[in-house]
Structure formats: structure tokens, C-alpha cells
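With one protein chain withheld, the remaining protein chains of the complex are depicted in position.
Letters A, B and C mark the chains in the order given here, with residues in each chain numbered from 1 onward.
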Amino acid sequence: MSNNGNGRTNGSPRIGVYICHCGINIAAKVDVERVTRFAETLPGVVVSKEYKFMCSDPGQELIQKDIREHDLNRIVVASCSPLMHEETFRKATANAGLNPFYFQMANIREHVSWVTKDKDLGTEKAKALVAGAVRRVSLHQALEKKRVDVHPDVLIVGGGIAGIHAALTIANSGRKVLLVEREPTIGGHMAMFDKTFPTLDCAACILTPKMSQVKDHPNITLWSYSEVTKVDGFAGNFTIQVTRKPRYVNEDECVGCMLCIDSCVYKQARVDDEFNQGLSKRKPIYIPFPQATPPVVVIDPETCMQLSKGKCKQLCAEACEKHAIDFNQKEEVIEVQAGAIILATGFKTFNPMRIPEYGYGRYLNVYTSLEVERLVNASGPTGGEVVLRDGSKPKSIAIIHCVGSRDHKTNKYCSRVCCMYSLKLAHLMKERSNAEVYNFYIDMRTPGKGYEEFYDKLLEEGTHFIRGRVAEVTDWALTDAEEGKMIVRVEDTLVGMPRRIPVDMVILSVGLEAQPDADDVRRLFGVSCSKQGWFTERHPKLAPVSTATDGVFLAGACQGPKDIPDTVAQAGAAAAEALAMIDKGFVELEPNTAFIDEEVCSGCKSCIPMCPYTAIKRDDEKKVAVINEALCKGCGTCVATCPSGAAQQNLFLDEQIYEEIEGVLNYV
Amino acid sequence: MTYLYYPGCSLKGTGKAYDESLLAVMKKLGVEQQEIDDWNCCGATAYMAVDQDRAYALASRNLALAEAQGRPNGKPVEVLTPCNACYLVLLKAQKRLEEDALGKRKLAGALESAGLNYEGKVSVRHPLDIFVNELGLDALKEKTVNPLNGLKVACYYGCQIVRPYSTFDDQYDPVAMDQVLEAMGAETLKWPLKTRCCGGSMTGTIPEVGMRLSFIILKEAKKRGADVIATACPLCQFNLECYQNEMREEFGEAVDIPVVYFSQLMGKAMGLSDRELGMQRLFVPFAVPAASK
Amino acid sequence: MYEWGRRRIKYESELDPAFCQTLIEKTGNDSIRNCIQCGTCSSTCPVSLYMDFTPRRLVAMAREGFHDEVLHSFTPWICASCYSCTVECPKEVKITETMYAIKQMAMDKGVHPARFPVPVLAREFYHQVKANGRTNEGRLITQLFLKTNPFKLIKQSKIGMKLFFSGRLDVIPQKIKNITQLRTLLKAVNGNGGGRAHS
Partner (left out) sequence: MSDAAAFEPRIVAFFCNWCTYTAADLTGVSRMAYEPNVRVIRVMCSGRIDPEFILAALREGADGVLIGGCHPGDCHYIEGNYKMLRRYRLLLKYLRAMGVDERRVRLEWIAASEGDKVQRVVNELTWTIRELGPLALPVMPQPEGAGASEESALAEANA
């Protein structure tokens, strides 16, 4: 196969090949020396060298020195995945004055040494991949990255503490933010909590000021009760469609006086209050909680007489002096532009009905930890008093850890926050009710600043800590003392004896799970997620808030279980990444767009319907296809479709791929 | 559909009434069955402890016999297995054959040398599974002539019917038996000991342990106001019923309560005679109280 | 029981490092390695209160190679095979299977608790199947008490009589027709343990 001789090939290839040991990561399963000697024999190879760490500065300098000394015009590095270090080596190549696209990488770590048991077989595989890369790079051409201007606004999806913190950080830098929240108010889970560990400061006291800052910030547009329904475009220039659900109340008029709520035809509240986890009731017209932001009421169309039955005295509308209530409000679909997107969609708590042994839903006084957060909250259903469903005070309380965590039947992972919030709840329960509190844990995990000290404090307070996973919460009594109580069956593993502990109240420390619609959200934004539904970061250590999709960043628990300090830190990081991209003003696009060789094109139009971005048109005068480079995203589908080979893709030319195929197969 | 019937050793001995009542009930419901010819011991619990591979061989012979006997019909072979222990062992053997390629080859070789072959075409079903998921509760209602109105039944499933291989019911809180008996008019107990172990063979070997396990179950059922306990396993029935006198002596507390097979209750509701249902074999006599007629 | 002066330390040299692997091969799965010692098995077990070591401890000891303690333990013989632990275990450790494997190994080595009724019953069961292809509960119980505690037999005879008179006790053992086939089959299986257990 010959190169197409358009002057971009830089003369006959003089190739430098560099094989990386990656410490012992590669060298343990690949005989690097043998691969290096093998590469020397390949056509066009002038230099072949091995080095401990190619990505290190001396490694990169080695390449640059050779380019100058040996007049190299093609570089191959066999090391880790190109998704890891392709950019590093392209830069190294460019720094020596060579076009960065005269570079090709062979992945002999992730695809060879880490997945192959036998060193000889690993070495063979590495040789094949190096041969493929060498043959491919011979046909590489000089290319330029295209620059595209970046839209300066940022979209943040989710108004929990992560979204709030990211929004404020960006807005404070002077950039504009659109914050979209699905619920009628921002605040997320944190707004439901009573106290925060380990300092025990009140969640509302530290959160609500930030919520009102969001509301009042000139650079923040807050759309609550809204969802993103479509995303187009790419890094720097996203077009986003937001659907605003009707709340049947004019947001601009409502002042949050709540007179409408008092005057609703429902004199008694009878709908389960979502914010209080169903522990109290609300009316069809309601405000989730007193500090809700925006402080605007909302009408639930399912239970409102007017909206569900079409018949009501509409006393609420009468009561409103601002005439804010509008039963004819319709869903609104709005299109906005943004340069970067931060996903902060949070988590949901595990539903303990999935573990019937723990009696949730069967025994009245088995609560989830989130319910208890509301129960101990001064603005909660009982005004902060710890009472059971029948109004009595519990004398003994069991807190069961790891419910829906570390369990192969539900979630394999550790939810990370439960140990600490269980300690917090244990403290609060003891303080408020003076009951005996038993913590049942598998392992106590307190790795955070001040966390172990908090555990010490609980131990001092006389809370019982029983190391053992509870098998069952039941009500069959064996002794008189157990009659009428719930009995926790557990092995006290430190003592080595099964125990039965009668209690009045059981708190299930439920784990954190991905949002049920995480899969839809991830498709919408083109990011990937783990099997459990957590969004996947670009790199677990070095790019923890970026995603595989440029311009989309992650903050908070949507990426994995996280406590508040970590969430806020990550939100700040995501904001900084988004700002870095926007302040740069442009993004560089990988030059892998498709083009048409007009000489060859017969104008058959096969490619036109194949393009998902309608980037291809037919020039009726010349009778050939024309690709709009600005619209092309570089998938190459048109190239694979073209019957004559006129359509080609930069970086992935047919002939380059054929060379690679031949290389990996016939390398010896 | 004709089911192949695998009674197991116990249903020919202490569990005779289970065998009799189940067959009578199925006849009344029009469920055809045919006993597997020359079946052998399933290889249950006690055998498993001595020699696992041979236990699987025992189970496999039964499966192979069933397959050979059932295949000519050209339909899938379904083996009805009323005894909990047999049900578990047959399922366990199937699972082993599916998952363990090496074990499978070994067994296949052994079967072959005995002139047998098993291709894995048998599905093992418990009668409760058939009643609920094949016949349906409506069919049961239809056949009910003496509804068990007002009879408070504690359904006791035992361990091995739901754990660990069966999939037809919830492992923690099974409901199939409750549904069957409720369809026939009975009131069933919501209680937490439905699947707690009765002691198994321990009532024979270490009576002080085995009896206590049974005692706990009986006491709880009684405390919750049950008129009768319904079981689905010959060993459970035996343990719960036959040692009640000994329990009174051992624990100083009377826990006299009738313990029957669920199929016997079904038979009563369907108007079958006591003889047909083997009611005379009970140690603690049971009659559907007049009030519930 | 605790005895004064008995050494309470385990030296590495006393452990069998291959023990866990042997168990894994015997059960056909390595789930035992996943155990996090949470104790769910022991707390859900209806009989753990009668065991010398709770199932959790037995797993811990097995994993660390406490060969003698594990094989001499009563725990697997108390196990009633109710599978609660297997079903409830959050790490899907096949505990019941492990108990079976330990029982087989103990019998194989002849170190199971002597005169303890459970292994006696198991062996009796084994022999009956070999002889007849089926078991006979009456004989099983009779043999069991004769070989362990004949006095109990008298105590149990009341139940036996009742069973007999209600027609629930077959005195004559049932025998399958093709017992030769069954014996051929059992012989063909490369049995583990059983072959030596009836010495």
C-alpha cells in the first residue's frame, strides 16, 4: 500500500521505536529486551530503545534527542493505553519539532502485560502490536488540530450540595451558570439531614445560606422543577434542551407567603410528605420545607382537586393576592447553550424492603436512617422528638450498619458514609431519648479528619458496639423480656456467641445507590457508568472529575458514594476544571474528521444518510460529496460505507488500518 | 401433562399420609402422575456427609430414570418431588452438573458404566409450585366443596423447599402454601418461623437439640393462635408432631397442636374422606372444627 | 472446657497451610476466601448455640489452616443442613457445602467425634442405600441407638410403637429391583471418603 503522496508524509520513514518497562508493570510479562531487538528488524526502523519509564521526563527527552540526532520522522512508543499517555508523547514529539501526528502508540500494558499470564506469550503479543504500530506509523501524515471557540456559560445538573457549591464557585468567578434541579427545591439530601458528622453542626445552618446565595446570585439562573431532556453538540458548544415542569404557580409572582396552602380546600393534609420521608402529611399545594429555594409553592397535579378532577372552589387562587396561581400553566421546553456541563445528580438511598429479614415495612418501628434524620430534625414531623409510631419513647434502639452495602445480593461496595452517620445518629438518639443504643457493625470505617475521634467519643458515651452483621429482626420471643419487642439476632463476633437483643426501635443504616435513572442520564450526556450506575470518571486517580466526554464533568455522589466534605471538594474541582476550559476560550479538536477525495467520488450519495450529524452534502455542480468539517465528529461511518474509497478519515485512513492489520498478523 | 412422581423413602414410611393425601388430591384435581420406576434413595443430607460424589450419583440415577421414562412422551419431563430433602438434593445435583464441568464428566462416565445416561432435560418441581404456578389458585377454588372457613393455619415450609436452590417462592417469606390454603378458605398466620429449621434428623440423633428446635416452632404457632400447622415435608411433620409428649416432659410446657400435611387440608376442603387422606395416621388427631364449616 | 495450665497459643508450625485449598477443591468453589467474618451465618444458624465453634469461627480457622481443631469440631455434625447461612451470607460463602466437606474429611481420616450419633446415622444411612437402594427409617433409628446409646432406644420405643400402629413404620425394608445397576454406578464413582468410612 502506498501513501497518497500529497506532501504530508515527510519523506521516507525513519522510525524510532521506544519500548517502556513501566517499572515492572510491563517488564514482568513482556521481555522488553526481546521486543526492542525485534523492532530493530522492522522496515523503516532506525532506532529501537527500551526505557524504564517512557512517560517520565528523561524518557521523553530520549525521544526528542533521537529525533534530532537520527533525523527521525516517525515515532512509536509501546507502553500503556493511548487513552492514558497518547497526548504526552504527541507533545514530546511536537517539542522536537516533528508534527505530533507522526506518532503511534502500542498498548502493551493494559492489553498485554496486565492480562497475560505467560511471559513468552506476552512477549509475542507485544511484538505483534509493535509491528502493527510501526507499519501504521509509516503512513501517518502531518495534521493540525482545529480550534473551536468555547461558549462561556456552564450548565450544572442537580441542585444538591455538589451542584450548589459548583454553581457558586463558577458564578463567583464571573461566569454565568444555569442550575437545573428536578425537585421543586434545591438542597438535595443534605437539606434533609439534622446534624452533620463529625462536628455535629446543623445541616440546615450551613446549607441554607448557600441556598439563598444561589437564589440571589446575579450570575446564577436557577431552574427548579426542571429536567434536561436533550443534549447536542460537543465540548465548548453544547446545545441543551431543558423541560420545565408546570408547578401551576407563577414563579416570578409567588412570594412564598403560603396563604394559599392554609386556604386549600383540603383542611387536613393527607398526602405523604416526600421531604419528611412520608412520616408526615402535606396538602396538594405545598412547599417542601420552610427554607425551600426558590421559596415558591408547587401544586401536585395528582392530588389537587382542580387539576385531577377539574372541579374545585379554587380557594388557593382566591387567597393569593399576587394572583400567582395558574392552573393553565403548561410544560415549557427551552433551549440553552453552554460550554461545559457539570453533572451533580447525586444518589438515592437503598430500599430496605429488598432485605425482608430486617422487617422494614413489616414492623412499624423499623426505620431507615433517612427517616430518622427527619425524626430528629427540629423542623421534622415530630419537632425533633424521638418517638415511635405510637407516640411512645423508645428505651432501646438498634442501629444496623451495612444495609444494602457489602452484600453480594444487593450492593457489593461499601457505601462509605454509613459508619459515620450511624455514629452520628447513635449520638443524637442517646442525647434525645436517653435510650440504650446498640450499633451492629461489620467493620468500623472512620477514615476522615476527626472521624476516629468521633468514634472515641461515642465509645465514651457508653453506646454499645457489637461487631456482627444482623441476621434478622424478628418478633418471636423466647423469654419474657423479649415479649412485645423486636428482637435483633446477631453473633457477637468478638465474644464468639450468638445473641438476641430486644429493642423498641430499629434504624437501618441504608447504603447509597445510583439514581434509578442514572442510565438514561448517562446516555443523555454521553458519559459511561459502572455496573452499579455510578458515573465513570476519566481516570480514578488523576482525572477524578472529568469524564471520557470532553466538557462534561462530575461532582458529588453521582460518581460514587461520598460524604459532604468530599462532595464539596469534588464540586470545587469540577468547577475549576470547567472554568479552566472556558477561560482558555477555545478547545482543540482531534483532527480525525472525514474528507472526500473528489477525484474518486462518484457522487453516489451512499454516505449522506449514514452521517449522524448531517455533515455531508452533495455538490450538485461537481457531482461529488462534500463534508462540512465543522460538523464532522470523526466517527468514520461514511468511510466504511463509501463503495469507492473516496471518503477517508484522517488518523484512520483505510491504508493505515490495512497496514496495522497486516502488521499485527504477519510480524515475523 | 403427566408428571413423573418421585416420592422418596420417607413418603413410603413415616410420611405415608403425605403420599396418600397428595395422590388423592392430585387425582381429584385431574393431575396425572406416574411413579418413576425403580427409583432409589435421593442421596439426602446424611448420605451427603459421607460421600458427596456418590450422593450426586444416587440423585443422577433418579434423574436419568425419569428422563428415560418421560422422554418418549416427547414433552419436557417434570418430576414432582414432594419431600423437601429429595427436592433439594435433586436440584443440587442438577446445579452441580450445570456448573462443574469436571464433576459432570465424572458422573456421566459412572452413569454410562451402569447403562444410564442423563442429558439434563428434567425439571424438578415441588407440588406447591405446581398448584400455584401451573394449576392456578382459581382451579383450587373451583374444587373446594368444604371451604376451611375460619380455620387458622400456620403454614410451615421448612428449610430445604426454599433454600437454597428453589426459585418458585421467596426464600425468606414464602407464600405458596399460604396462597393455596387461603384459596380454599383457610386463614393463614403471618409469622416469622415459616422456614426456620425443625431440627431435621437431629431429633433422632441429638434429641435435646432437635426437640428444642421443633418446640420453638410449635410454641410460636400456638402463641399466635394457630389451630393447626401445615407442613410440606415428611421429616418436618414427623418432628413437629410425634415428639409433642416428649417435649412436654423435657420443657415442662404443653405444645399440643395438630400437625398435618398441607395436602391433607386441601383434601379436606375438597371433600375427600379421612381414610383417603391418611388422617388416621396422625398422632395428634385433627378434624376441621365444626365452626369452620 | 477451659483447663488451667493448657497452652493457649498457636504456633505457625502447627498449622496446615494447604488446608483451605483442600477444602476449596472438595467443595468445588473458593467462596470461603471471601468471608469477612461478619457472623451472619452464626446468627442465622438455628443450632449455632450448640456448636463448639460458631460457623464463622470454623470458617476463620479453616482458612488459616487450623486443621486439627476443624476436623475434630462438633460444629459440622450439629449442622442440620438448613442452608440459612448459605442463603443469608452477604459474600455468598457456601457454608453448608463447607460443612459437608469437613464432615467427609473427618470421616475419611477417622477423626470425627466418636460414638456421636450424627456420624453413626450417616454411615448407617450409607450402608442401607448400598444394600437396598432405599432407606428404612425404622431400621435407621434402631441401628442408631444400638450403636450409640441403647438406653435411648427404650425411651424412643414409645414413638416407635405408635408409628407402627399408625402404619407409618415399614419393618420390611424396600429394595429396588435393579440393585446391581445401582451398585455398579456407585462403584464407578471415584468416591471421596466413603470408601474408607465403613472400615
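Simple rule for what comes next: a contact is a pair of C-beta atoms (placed from the backbone, for glycine too) under 8 Å apart; a residue touches a chain by one contact, two chains touch by 3 or more.
Given the structure is predicted, the values throughout are model-derived calculations rather than measurements.
Remark: the absent chain touches shown chains A in the intact complex. Only one residue in the set A:128, A:344 or A:487 touches the chain that does not appear here, and it is A:128. Interface note for the absent chain: among A:24, A:459 or A:665, the touching residue is A:665.
Only one of the listed residues, A:172, A:221, A:237 or A:592, touches the absent chain: A:592.
Taking the whole complex into account, chain A touches the unshown chain at residues 81-84, 107, 109-112, 114-118, 121-122, 124-125, 128-129, 132, 523, 526, 528-531, 536, 548-549, 592, 610, 612, 633-637, 639-641, 649, 652, 654, 657-658, 660-662, 664-666.
The rule is simple: only the chains that are shown with their structure count from here on.
Averaged Cα coordinates give chain B a centre that lies 23 Å from the centre of chain C. Centroid to centroid, with C-alpha atoms defining each point, chain A and chain B lie 50 Å apart. Counting partners per residue, chain C has 84 as the residues that reach two or more other chains.
Per the touch definition, chain B reaches chain A in the complex via residues 170, 172-173, 191-193, 216, 220.
Within the complex formed with chain C, the chain A residues making contact are 357, 402, 406-409, 442-443, 467-472, 489-493, 496-499. Chain B meets chain C in the complex at residues 9-10, 12-17, 38-41, 43, 45-54, 56-58, 61, 88, 96, 99-100, 103, 106-107, 109-111, 113-116, 159-160, 163-164, 171, 195-197, 199-202, 204-207, 209-210, 213, 242-243, 245-246, 280-283.
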